[in-house]
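Removed: one protein chain of the complex. Kept in place: all other protein chains.
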Amino acid sequence: MSAPTATLLISCPDQQGLVAKIAHFIATHHGNIIHADHHTDFTNQLFLSRLEWSLEGFQLSRSQIGTQFSELAESLRANWQLHFSDCKPRMSIWVSKQDHCLLDLLWRQQAGDLPVEIPLIISNHDTLQPIAEQFNIDFYHLPINKESKARQEKQQLALLKQYNIDLVVLAKYMQILSPQFIAAFSSTINIHHSFLPAFPGANPYQRAYKRGVKIIGATAHYVTEELDEGPIIEQEVVRVSHRDSSDEFIRKGKDVERSALARAVRLHLQNRVLVYNHRTVVFD
Amino acid sequence: MSAPTATLLISCPDQQGLVAKIAHFIATHHGNIIHADHHTDFTNQLFLSRLEWSLEGFQLSRSQIGTQFSELAESLRANWQLHFSDCKPRMSIWVSKQDHCLLDLLWRQQAGDLPVEIPLIISNHDTLQPIAEQFNIDFYHLPINKESKARQEKQQLALLKQYNIDLVVLAKYMQILSPQFIAAFSSTINIHHSFLPAFPGANPYQRAYKRGVKIIGATAHYVTEELDEGPIIEQEVVRVSHRDSSDEFIRKGKDVERSALARAVRLHLQNRVLVYNHRTVVFD
Amino acid sequence: MSAPTATLLISCPDQQGLVAKIAHFIATHHGNIIHADHHTDFTNQLFLSRLEWSLEGFQLSRSQIGTQFSELAESLRANWQLHFSDCKPRMSIWVSKQDHCLLDLLWRQQAGDLPVEIPLIISNHDTLQPIAEQFNIDFYHLPINKESKARQEKQQLALLKQYNIDLVVLAKYMQILSPQFIAAFSSTINIHHSFLPAFPGANPYQRAYKRGVKIIGATAHYVTEELDEGPIIEQEVVRVSHRDSSDEFIRKGKDVERSALARAVRLHLQNRVLVYNHRTVVFD
Partner (left out) sequence: MSAPTATLLISCPDQQGLVAKIAHFIATHHGNIIHADHHTDFTNQLFLSRLEWSLEGFQLSRSQIGTQFSELAESLRANWQLHFSDCKPRMSIWVSKQDHCLLDLLWRQQAGDLPVEIPLIISNHDTLQPIAEQFNIDFYHLPINKESKARQEKQQLALLKQYNIDLVVLAKYMQILSPQFIAAFSSTINIHHSFLPAFPGANPYQRAYKRGVKIIGATAHYVTEELDEGPIIEQEVVRVSHRDSSDEFIRKGKDVERSALARAVRLHLQNRVLVYNHRTVVFD
């Protein structure tokens, strides 16, 4: 399976013959499908699909695929994206002072589990600069307070452009992005340290401890304007007991944070996540 | 292990020598401890403990245990309860129209897994009366609306008294108990069909579906005046995906509801749950 | 979605254009696909797929579907099955003395979660006859020992024929089926009370206890000639600790047995399980 693949993510109003039409498009140009998964949301009469096929022997060039498929897509009134497995996206990780999510992502990328390049780390503190240096990744320390926020976000946007970044991962960044920023750069995954919608906002572990819950969790979601309300990609939980202090909640929580975030980022990078109506379809 | 046991649940301000003092009380009267678990809440400087010992060869009668221990307890400024394994408590199950939690509890009781007698089922509908008949349990149909609620709750309290009930289990009863009722009868376990504090109140599955969560859950808790805010005994979760409609959420949820409730009821009946500061210690 | 659906389960050597061809067959006769999932086993170059489409407005009669699809299937050298959602299969449950799996299946069927008819219960003991009566299901008590086994299996086969049974579920039947029986009736699901391949054969909980494991499990699988070696449909696990005696293993195990079995039976009845090479594809 070393040949590159093309992946199509598509959503459109449901109608008869959709699978046949799309599969026909691939087959007629000699594409061999290696993954195809379709979902119908009957409430919204919406068809959602992911198809991945080998480019070995495929008779269209990459630009031709887009051009020719767009005709079909238009007739279906479809939203669609096309990705090629050998075009690695570029990801920027934003952190504050905690290192566990950052290290976990860097290790997985190094281990070959995340098909991505990571050229840029941004932080409002300089605590994790040594890790960036160790992994040979450019690090920018952009402290943020009420006054500097707007200015720093402009600087951040400039860096994203300069580094040609496709995806930002907030790996415990602990800052709220402004609507202006979100409008300017839309592809951001955040890890929130609670089982949303329980405990949105600040200090979720302390509040979970106070409430006496028996299970805590973490939620990886796309960032939208409303805090902790974006489409959820992945959630994970772990049991706690009366023996666990709120510090233990934090310690146990780190493990679910890093694994929920890593899985969400991997699913996104494999083009397995399709967002619609404030929710996700995860073709796993 | 067929001899009956005594179980002591105790909480008091922390101080040196507590385990020694309490264990000494048991040992000095020739009790053999078969379970002892202690917990210290350092935030509140509170000692909480559960001790269970065999009554075989124990040199105090049951009434003597209470009398003599109360002296020690007073000197420790302790709250305590004493239970005997051969005194089966009496439980009333309250239901609405759904049968899964009711059936599960009845089956477990019949299988010998719940040390309890179940002489009374109360419902605001008559849907589940056949199940009560099949298990030979008295069933009262007490329809409730805004006007009748106060009157029916009086009737319910009278039945609890008449049947000598120790514990009420709301097995998807779907009605909110009034503060007056809760003041009059305090030992009630409810199963809420969400992972609290997410989605308290009505229609949690529909709201979970709408939010696009990837995990749903159920919460068994003691009932207090504030809706869905009582001390949590047990929680359980199950994964959902985009393939699951809100009806599937309900179907999958039933399984976690019944198992979370069954475990909570069993822990309570085994005197393993100690409530303090709106939270529980579960000595399992 | 009240219109009946057709479900096609198919496996064949992988080649280009398979999805297109099969989807085209459905679309060309005006079938609206409501679920389509495809899997390629690259090790064996095998294409495996499940397609479900609405029969509302479909322009082929049920017999025509088979006839016409068989031509396509032949050209693909495919194995395939066709099922219709309104043709409820008929299931026989076989038990020994334990009731938890039987009761769980009966409840779920009654609750509408299992699309199946259950006209026949067979047991080598009469212990569970009252449950059969309560649910109005015919019950046959066929005691088995070494001498009577061959004779009783003939009787069992005759009953399966008489009752027109499509699926046998061994719900803790605790007897090994002979190769002759398996050759004569091939569609049987068993629940084994361990996390296979750990602890095949007798007394898995006792052996798990002795080994000091920290997690126990249950495995639902199709029955084949080799004991506990059949294709696995579903597995489930639960944590145990040193506090759990082997009796507690058995008690906790019951819960995972019944839920693993119920899920496996449901998946089978929804025609979501495809067996090949001693393994299963589960299109869930």
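Letters A, B and C mark the chains as written, and numbering starts fresh at 1 in each.
Heads up, the rule we're going with is that contacts are C-beta pairs under 8 Å (C-beta built on N, C-alpha and C of every residue); 3 or more make two chains touch, one makes a residue touch a chain.
Just so you know, these numbers come straight off a predicted model, no measurement behind them.
Colleague: Taking the full complex into account, find the residue in B:His30, B:Lys97, B:Lys161 or B:Lys210 that is in contact with the omitted chain.
Modeller: Here the residue in touch with the unshown chain is B:His30.
Colleague: Pick from C:Ala3, C:Cys87, C:Ala150 or C:Ile215: which residue touches the chain that isn't shown?
Modeller: Missing-chain contact among the listed residues: C:Ile215.
Colleague: Could you tell me which of B:Gln16, B:Ser63 or B:Asn145 touches the chain that is not displayed?
Modeller: That would be B:Gln16, which touches the missing chain.
Colleague: Which of A:Ser85, A:Gln175 or A:Ser259 touches the chain that is not shown?
Modeller: A:Ser259
Colleague: I need the residue numbers on chain A that touch the omitted chain, in ascending order.
Modeller: 99-100, 103, 107, 111, 113, 134, 243, 251, 255, 259, 284
Colleague: Could you please point out the chain C residues that touch the chain left off the display?
Modeller: Spelled out for chain C, the touching residues are 39, 41-43, 48, 195-199, 211-215, 217, 231-237, 241-243, 245, 278-282.
Colleague: Even though one chain is hidden, which residues of chain B still touch it in the full complex?
Modeller: Answer for chain B: residues 1, 14-21, 23-24, 26-28, 30-38, 40, 42 touch the chain left out.
Throughout what follows, only the chains that are shown with their structure count from here on.
Colleague: Quick one: superpose chain B on chain C by CA and send over the rotation angle as a multiple of 5°.
Modeller: 180
Colleague: How many angstrom lie between the centres of chain B and chain C, each centre taken as the mean Cα position?
Modeller: So the centroids are 37 Å from each other.
Colleague: Can you compute the centre-to-centre distance for chain A and chain B, using the mean CA position of each chain? Integer Å is fine.
Modeller: Distance between chain centres: 41 Å.
Colleague: Could you list which residues of chain C touch at least two other chains?
Modeller: Residues: none.
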